[in-house]
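Handing you this structure, nothing more for now.
The other protein chains are all here in position, but one chain of the complex has been omitted.
Labels A and B are assigned to the chains in the order they are written; within every chain, residues are numbered from 1.
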Amino acid sequence: MNAGSPPALELVEVHKRFGATPIVRGVSLAVAPGERHALIGPNGAGKSTLFNVISGRFAPTQGSIRLHGREIAGARAYEINRLGLSRSFQVTNIFPRLSVFENVRCSVLWSLGHRYDWRHPVDRLPDVRERTERTLEQIRMTSRRDAPAGVLTYAEQRALEIGITIASGADVILLDEPTAGMSRSEADNAVELVRTVSQDRTLLIVEHDMSVVFGLADRISVLVYGRIVATDTPQRIRANADVQTAYLGVTAHA
Amino acid sequence: MTDAGVAAPSLGGRTTHAHGARDRRVWLAVAVLVVVLPHAPGLTTDFGRSLLTQMGIAIVFALSYNVLFGETGLLSFGHAVYFGLGGYAAIHCMRAINHGLPLPMPFVPLAGAAGGLVCGLAFGALTTRRAGTIFALISLGVGELVYAATFLLPGLFGGEEGITASRTRALALPGLDLGSQLQVYYVVAAWALVSAAAMRAFTRTPVGRLCNAVRDNPERVQFVGYDPQRIRFIAFAVAGLFAGVAGGLHALNYEIVAADAVGAQRSGSVLVMAYMGGTGSFAGPVVGAIVLTWLETSLSAYTSAWLLYVGLIFIAIILFAPAGLWGIVAMHAPILHTRALRRVLARYAVALLPGAIMVAGAAALIEMSYRLSTQRELGSVVKLGPLALDASTPVPWIAGAAMLVGGLVLLRISARFVAVAWQAATLEARGGGAP
Partner (left out) sequence: MLELATISLLNGIVYGLLLFMLSSGLTLIFSMMGVLNFAHASLFMLGAYCSWQLGRWVGFWPAILLAPLLCGLIGAAIERYGLRRVHGRGHVAEILFTFGLAYIIEEVVTMIWGRNAVANGVPSAIDFPLFTVFGTQFPAYKGLMMAISVAMFVFLYLMLQRTRIGLVIRGALTHPRMVAALGHDVPGVFVLVFAIGSALAGLAGVIGGFMLLTQPTLAHVVGPIVFVIVVLGGLGSLAGALIASMLIGILQTFAVAIDYSLLDALRALGIAVTRGSPWYDVAAIKVATAAPMIPYLLLVLMLIVRPRGLLGTRDA
């Protein structure tokens, strides 16, 4: 983690309102390059909405979002992705009729510069095949490469979801509850995967599982009712009284 | 690269090279078949060759439709626009050739392609902004618009009578004057092979693969860096181009293009073709085009109810076999090498009898009704195969209804036995496969 260099992802007073209902009410956050940053908070706090705003699914009502210093607030989702930010989804969002291999391959195409190529057979592009196979190895799905994504088990689909997210080589990754709905052992595997793939990347992860969060994150931000109430290292967050109140509703004793 | 011992049915489990080699064999076999067909017994007449020619044109048209529907998930009710406008471009090109343009006749479908492409680009820019239901409705509206417009510009579209040209009044190419149906067939077949190969190659390119991704999940496509609208637009242009080729072949074959070429009936027909054959595979629309063309030409000669039969088959496929006719064939691939296959086939034979009874009963009722309501002048006796049914007497009606209901009941029972045999076969294919 490079503490001194400009933030990889920076949010300044970001607001998001749906109609008259404010969901994100002024979030400011700076994630350093290479940092693993977790976003926690009670249900309904606006974590997924925040992800949607950062990744371009929605435009923010107000505020600035900068990726490596470049303003991306309001940009289209595919433009943001091309600039090096990639996200996964809480509800698995894959291509069900394509095979696992093809799912991942879709993600590598733009980043390798192939754009809207209509003239070359994709099977004959060695860089595409190599990057796809490497990603499959990383997510340990090589043995399932030809299975249609729709028939995979839940945990396999979550792994594929991560695979699609990282395959493009984006250096800022947003993972939305990657271990949601998993058993203990499945979650452990997923966390190991996340740890490996975020090695040289900047990671912003939403999680509910505290053991995952405390084991993985360099810093944690706590989001409550659309505002960040605390950003700090895991130990200090754990001891923070406001956080305890927000989660448990009572003042905890030390 | 599948795990040893996991005998799950896989999609395209072969390596790239094996895929390519098998593909080449298939294309070679098809090419040979295409060359040999017009000399096969039964097809050496002008009628037979004309039928083959129509099938060739339909194949190109149906494949172009599937670029939109099967590949990219865009349901269009107005695809005939690009077929027809390409056809009009081609027929004007033919006229120009008749008046001295030094272009060999067999190249006329290029004009069709150009017409289809230009219109695809123009309308595509407007209509691919939306997908799904709205796209379908828009395609319907554009189809009606173009159809109405053809009657307003007689210079360009010839109104009701259409535009005609001659395919023989041209530069004489040695041996290829397009005077005989056989020659027309070979030109159409050559274009069909080239077009099919080109569309197949398109599906294999990065854009082609992304079309599939857009079909499956257009939202996710944005998050891997692609604009789904742009991809739909490209697919639309490609589909328009090849529909235009089909239109050009149509112009060449019939030497006339009229408003029906852009009409709703033709749009509906290509949709039925593609869906009936199966939109989930490349071969599906080909099968559908062949079958529907055959039904349109042959069945219509026997009965005036043929459109109803087509409609019933279509509905049956939607309800019971959404993967289409080819899908039904392809679904047997995993159980081809099992011993249980024999039992499945035997159960099919058992189900065939009640099925035939049901169909015969329905056909009797339908034919008699049609005769009484549309062709009273031919009398009340309808010939169904070897039987003569007098529609003015109650007996054939009662018998027909009984056969329909009885056959249906027995069919449902035997369908259950077929399902049981299938389950056993599938289990065998999955569990007991070779190492």
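The working rule: contacts are C-beta pairs under 8 Å (C-beta built on N, C-alpha and C of every residue); 3 or more make two chains touch, one makes a residue touch a chain.
Source: prediction; values computed, not measured.
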item: Displayed partners of the chain not shown (whole complex); value: B
item: Selected from B:176, B:201, B:264 or B:384 as touching the chain missing from the view; value: B:264
item: Contact partner of the left-out chain, one of B:88, B:223 or B:275; value: B:275
item: Hidden partner chain, touching residue among B:22, B:39, B:129 or B:412; value: B:129
item: Per the touch definition above, residue among B:35, B:148, B:333 or B:402 touching the missing chain; value: B:148
item: For subunit B, the residues touching the chain missing from this view; value: 73, 75, 77, 126-127, 129-130, 132-134, 136-138, 140-142, 144-145, 148-149, 151-156, 264, 268, 271, 275, 305, 307-308, 310-312, 314-315, 318-319, 322, 366, 369-370, 373-374
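One rule holds in what follows: only the chains that are shown with their structure count from here on.
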item: Touching residues (chain side subunit B, partner subunit A) in the complex; value: 1-3, 6, 8, 10-13, 16, 19-20, 201-202, 204-210, 212-213, 215-217, 219-227, 230-231, 234, 238
item: Partner subunit B, residues of subunit A touching it in the complex; value: 55-56, 76-78, 81-82, 86-87, 89, 93-99, 102, 105-107, 109-111, 114-125, 128, 142-143, 145-148, 164, 168
